[in-house]
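See below for the structure under consideration.
Of the protein chains in this complex, all but one are displayed in their positions.
The chains carry the letters A and B, assigned in the order they are written, with residues numbered from 1 in each.
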Amino acid sequence: MKQSISVPTNNTCQLIDITSEVQKLVSSSHISEGIVTAFVAHTTAGITINENADPDVKHDILLQLENMVPQSDSFLHGEGNSPGHIKASMMGSSVSVIISGGRLQLGTWQGIYFCEFDGPRSRTVWLKIIEG
Amino acid sequence: MKQSISVPTNNTCQLIDITSEVQKLVSSSHISEGIVTAFVAHTTAGITINENADPDVKHDILLQLENMVPQSDSFLHGEGNSPGHIKASMMGSSVSVIISGGRLQLGTWQGIYFCEFDGPRSRTVWLKIIEG
Partner (left out) sequence: MKQSISVPTNNTCQLIDITSEVQKLVSSSHISEGIVTAFVAHTTAGITINENADPDVKHDILLQLENMVPQSDSFLHGEGNSPGHIKASMMGSSVSVIISGGRLQLGTWQGIYFCEFDGPRSRTVWLKIIEG
């Protein structure tokens, strides 16, 4: 079963918790055991799993990515969003989460974050659930 | 089949080879063809695949992550472990390895490493094997 989540973003760089949307689609699939893969269909956005309790963690992740990947005159890509492309590859294009008893198996503090690195835009995450 | 591996860590930052523990659970599953996903249930730890021959590779990976993500007064997260959160997202929360003939299909020099970035702690890796 393939499904998708729409993610509107409203900043250049932003982490958006999509855990509950992913859980909703897992629940509606009625698959109780398996793996869900959440895949970002973009090249200046990524996806990661990190803490969903203190929002300052999101701030610090975005800040440090900015420190590591500043804009540079040495970049050749004409659109000017090379830092977004690089950060996207650093975070990765998909996450895989185990499904058990119909629920995402996440650690206590874990949430699934869509990572916008060249917004604001209308973004899409595709989900694929494999039973097993 | 979902199973877990306990990983006790004894340093702030540490790479721990869990390849043999993963292989053990794959073997006990009696699944000969498929994919195993190893998922870290934490937000200041990650997982990666890298060289398991020369232990200096582990040293160099940890050193360079430290260089790229130093502690900073600009971090807001009160627990003081923001570098651990950032490194966790850089390494990723899961790896997927092909199973063939009941064995992990790894390259000659590859091992699966649990990445501790805020230890020492008692950590958990969940495994999910999908037959196919």
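Methods note: a residue touches a chain if its C-beta (ideal position, glycine included) is under 8 Å from a C-beta of that chain, and two chains touch if they have at least 3 such contacts.
What you see is a predicted model, and the numbers here were worked out from it, not measured in a lab.
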item: Sole contact to the chain not displayed, among B:Thr12, B:Ser29, B:Asn50 or B:Thr124; value: B:Asn50
item: Residue in contact with the excluded chain [from A:Thr12, A:Ser27 or A:Thr43]; value: A:Thr43
item: Per the touch definition above, residue among B:Ile5, B:Leu76 or B:Leu106 touching the missing chain; value: B:Leu106
item: Those residues of subunit A which, in the complete complex, touch the missing chain; value: 2, 34, 37, 39-43, 68-69, 72, 74-79, 82-83, 85-86, 88-90, 92-94, 96, 124, 126, 128-132
item: Residues of subunit B in contact with the chain not shown; value: 33-35, 48-51, 54, 56-57, 59-61, 63-65, 67-68, 90-92, 95-98, 100, 105-110, 130, 132
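Operating definition for what follows: only the chains that are shown with their structure count from here on.
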item: Gap in Å, rounded to a whole number, between the CA centres of subunit B and subunit A; value: 19
